[in-house]
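The following block contains the structure, expressed as structure tokens.
With one protein chain removed, the remaining protein chains of the complex are shown where they sit.
All chains are identified by letter, namely A and B, in their written order; residue positions are counted from 1 within each chain.
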Amino acid sequence: MTPLQGCLLLSCTLFSVGLAGALSRSNAILVLLGIELMLNAANLNFIAFWRYGPSPAPGSVNGVIFVVFSIAVAAAEAAVGLALVIAVYRHQKNIRLQEANRLKG
Amino acid sequence: MNVAAQSLWLIPALPLAAAGIGALTPRGGRMLAAGSAITALFASLVLSCLALNTALANPAVHAVHNFAWFDLGAGAVRLGWLLDPLTAFMCVMVTLVGLLIFIFSLGYMKEDANFTRFFCFLSLFAAAMLGLLVANSLLLLFICWELVGLASYLLIGFWFHKPSAAAAAKKAFITTRIGDLGFLLGILWLYDARGTLLFFDGGAGILEHASLAALSGQTVCCGLAAATAIGLLVFCGAIGKSGQFPLHVWLPDAMEGPTPVSALIHAATMVAAGVFLIARVYPLMEADKLLTAVPVHALTVVAFIGAITALLGAVIAVGQNDIKRILAFSTVSQLGYMMLALGVGSWVAAIFHLLTHAFFKALLFLGAGSVIHAAHHEQDIRRLGGLRGSMKTTFATFAIGMMALAGVPFLFSGFWSKEAILHAAHALDGSPALRSFGVVGQLPLAIGLAGVVLTAFYMTRLVAETFFGSARTAEAGDVHENSAVMTVPLVLLAVGSVALGFLGTPAFPWLQARLLGEAEVHGHSLLEGGGLMALSIVLVALGLGAGWALYGRRPRAAAAAIDPLAARAPGVVAALADRLGFDELYAATLGRLSDLLAMLAAGLDRWVWGGAVNVLAGLGRALGLISQGTDESVINASFDDAGAGLRGTGQVYSRAQTGDAHGYLRVTAIAFVIIVLIIVLGGIR
Partner (left out) sequence: MNPDYALLAQALLPEIALVVGALLVLGLDLAIFRRQEPAARYRLVMNFGAMAVTVALIFACSTGFSGPVFGDVLFFDTLALITRQGVLMLTLFTFGIACDARRLRHPAEYVAVILFAATGLILMAAAQQLLLAFLALELASISLYVLAGFDKSRPESAEAALKYFLIGGMAAAFLLFGFSLLYGLTGSLILPQIGMMLMPQGPSPLLLIALVMVLVAFGFKTAAAPFHLWAPDAYQGAPTPSAALIASASKLAGLVFFYRLLWPGLGMSAGDAARLPFTIGWVPVVALLSGASLLLGNIAALAQTNIRRLLAYSAIAHAGAMLLGVIAAGASGPAPLFYYAFTYAIAAIGAFGVIALVENAGRCENLADLAGLHRRSPLLAGCLLVFILSLAGIPPLAGFFGKFVIFAAALKLNGLGGPAGWLAVAAILLSAVALYYYLLILKQALVVRTDGPIRRITVPPAATATLLTAAGLLVLFGLFPSVLLGLFQ
């Protein structure tokens, strides 16, 4: 197994774990956590492809730069997500997703 | 030149904007609506004069400004404006006459509750009419043509609470639509054949040499040239709009509208649109004139339709008693003269007569409006009389209009323009086909000369009955001259009715030369062709004398007194008063036929199409039932049930939206997996 394959396997596992968490948890924060895991799996991919990828341009750092930015984006997303979770909590006094179903139909 | 052509769109755009303002103005804003309408038209008049000035500097040039409206397939539908002397003269005439009529309406419609709506419609009409004039594309012309029809419908039916007005509006709309159908077919054919509808487009337009050569070279069924067939179809539109036989029946009924409308639309401008159209596409109409092997030439048909209409209108006018109807039939007759001029090959004579007619007919209608307004809406000439003393300005101007229309020699414009038409019909310079007919080719001239007598006769009758003698009813006794806002336009139009004739006398045919794009004016002596002129002068004198002998010498004593002409030939006059029974004829034949067709269509609709819809709906329902595996048989399958079924499905879909965010996330993930499976398995295959 080459290092690239190992990294990809890990990232796929991470993505799947994140997805499973997002789909199965009823706690909104845990769902958010799952989504963060999925984002990080993608970040891992970028690093792995940059380091071991088939055709890395010499001296190019674009994979790393991408990851730096996407971590920042993920942080911003988490901040907004937590704020929204709090907003929901204010109204329904818990953060269970199943109970947030005023809007339907 | 190009600047003037490019900004030509402003001429119709300004009244259009005024119509928009009028539409948004509440009922109370009378001065705003009228003010904006009059201001806009005045601005258009100024622009038209500037355009005329530009066009006259280079009369032979057709300055165009074309642009793409939208793309369709590989090509684009293009529209454009066109500036040449014909457009410019017409624009000046329409804006000038229109402006005077707008001002007259201020007084005439003063008491109407829907004053703002009236000015909105008037502006809309002016915008459409001006758009029609400046168009450089048959499509744009057709769009404006239909808008003109719409405005006319709205204005005829302006007093829609009167059943007769509503019916007249409908009749006008539907009758002209019959002609427009032919026109539309012609347009489609032309587009199919040439791929463009622009008149002038640097050599590629439909009125330019390449296109005309192609169209006249192509033969369609019965040996007709394509140019002839298209020309005749386009002429159908002109027949409808310009009230030509056999579609003339709507025009007299259109007099149900307010009188300024009759003056503007059904005398001066709109009805002349058909004449303008033929003059505009004249190269197309005469494209076949040098062909000898064809069974008929487009212009020959135009000439005979025009001649028939000219005579028919004049004959029927003799038997009418309503002041506006007499004028309406005289309009029909005069439009016939214009068509006759077009048909015998002299489109400039037609336009000359169109311009002079616009002035004196608007004058006559406004004069009639002035009489009607003063006489408490009494329109029957038998119940009027003796207005000469109490309405001096109206009488004087009306008399000028009457003499112009009757063709009283030398001083009045109608004489010169009618002379031009008769000369053209005699010489037949522009129509080798008619000339080759020999004596038959002189038939339009003979009919035209007969019309001259009749015109002088019925106009004398109209004036004698209305203004001479003594008042025969209380309404006619209690009249006063109208305010200046109504009389001033009359005076101005009267001046135009006299002066305009001198632009086109045979001695100095300036107008004709400019329209033809010639820089030089070649006059010739009045004595050339003096025989024909003398003959027509004699005929006019005959008509005037007969009219005066019958009606003027011994004025009618009472409203109910029998008509002197009817006393001599009762049957003829009754038939004429009945308008020769055209309406009844159409009702009995075409009306029946359309009833029959409607019944047939209703039957088809109910049994065949309805059945098909039911079958389809039933099929859908059956499928739905099979898939759901639920109850009920397929008996009462109708459209409603199919709709209800769809709505039920919608509710099912809608219920899938549970409001649970988890469900949403799961659907997203599952959809992802399914799509991956489809695409990856499909890709591996």
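Heads up, the rule we're going with is that a contact is a pair of C-beta atoms (placed from the backbone, for glycine too) under 8 Å apart; a residue touches a chain by one contact, two chains touch by 3 or more.
All of these numbers come straight from a predicted model, not from anything done at the bench.
*Asks:* The chain left out here touches which displayed chains?
*Replies:* Within the full complex, the chain not displayed touches A, B.
*Asks:* Kindly note down the residues of chain B that lie in touch with the hidden chain.
*Replies:* Missing-chain contacts on chain B: residues 68-71, 76, 643, 646-647, 649-651, 653-654, 657, 659, 661, 663-665, 667-669, 671-672, 675-676, 678-680, 682-684.
*Asks:* Of the residues in chain A, which ones touch the absent chain?
*Replies:* 15, 18-19, 22, 28, 31-32, 35, 38-39, 41-43, 45-46, 48-50, 53-57, 60, 62-63, 65-66, 69-70, 73, 76-77, 80-81, 83-85, 87-88, 90-92, 97, 100-105
Criterion: only the chains that are shown with their structure count from here on.
*Asks:* State, to the nearest whole Å, the distance from the C-alpha centre of chain A to the C-alpha centre of chain B.
*Replies:* 72
*Asks:* Along chain A, where are the residues that touch chain B in the complex?
*Replies:* Against chain B, chain A makes touches at 19, 22-23, 26, 31, 97-98, 100-105.
*Asks:* Give every residue of chain B touching chain A within the complex, in rising order.
*Replies:* 654-655, 657-662, 665-666, 669
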